[in-house]
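With one protein chain withheld, the remaining protein chains of the complex are depicted in position.
This part shows subunit A:
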């Protein structure tokens, strides 16, 4: 990964606050966005995370002005831009698919927004060169999109969006078309540039790892509504709703009994994320990394048979069949997981971390 010193003039204007107020949008009878309220603080990167069709891209397109809201407001830096066309909203956008103009070089692509603003050729090329340097692509200035890799193209797209010094940066799944390694690299690159430039950024993605890795705050969306907005740690460890608990990260659903502000799961008392949960039978959502394994012999309520292991590099996942309870997924350091080959007997242990409980029918 190329890292470069930020040229002072490559930055945008200071980040602005962005307020989405009760945004609604329907396609025919199907509501895509059902009253979205969200505030992006100046210079903050907020990721909208959710499954396909949850409304996250619709939200971004309403902010960009590429679609009109049925109701609600988009306010940027105190100015209501809801009725402004996209061309007058002063927002930079990076699209999901490669959207570079194929008949222009990298430099021409980056300079294009400045050309539209009537800036002189020398000045716009100087500035485009600075922004290309910011994304580490100075050496590719004369290349056409078809001569560059997907990752390079998206970096040029980022540079093009930043070159006009927008007040807000919008990223519409910019990494989804890239392979895993490039995706991780570019993800970090986007975050580095965003922090250096200090621009308020809305990042839409369906990839939870991506959202948790780059965002100051993550908004988890489901069926056109925000289920939770919080720091990546909060969203992961203290999910506000069963949907968030299940959507973000892997989880086991284990039978539990809620009483006195805690849940008894497989004979272990665990604290609750929401102590106000109703007493009674429930399912506890337990992260695989909260499950420990020790080698065991014989039988017992917490002893089962390893049915599968998955190697993921530094960690591995081990699935254990507990009989009537079902299977439990544990995540262990790979060095430990080597002791649990399929067919081996293992004892389950639960770490005393707060859990979310859902009613069995949810």
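Criterion: contacts are C-beta pairs under 8 Å (C-beta built on N, C-alpha and C of every residue); 3 or more make two chains touch, one makes a residue touch a chain; residues count from 1.
Here is the rule we go by: contacts and distances are computed from a predicted model.
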item: Protein name, per the UniProt record, of whichever chain is missing from view ("Thiamine biosynthesis protein ThiS", "Phenylacetate-CoA oxygenase subunit PaaJ", "Na+/H+ antiporter subunit C" or "Putative spermidine/putrescine transport system permease protein"); value: "Putative spermidine/putrescine transport system permease protein"
item: Contact with the hidden chain (one of A:99, A:140 or A:331); value: A:99
item: Residues belonging to subunit A that touch the chain removed from view; value: 64-66, 85-93, 95-97, 99, 101-103, 112-113, 115-117, 146, 160-161, 164, 170
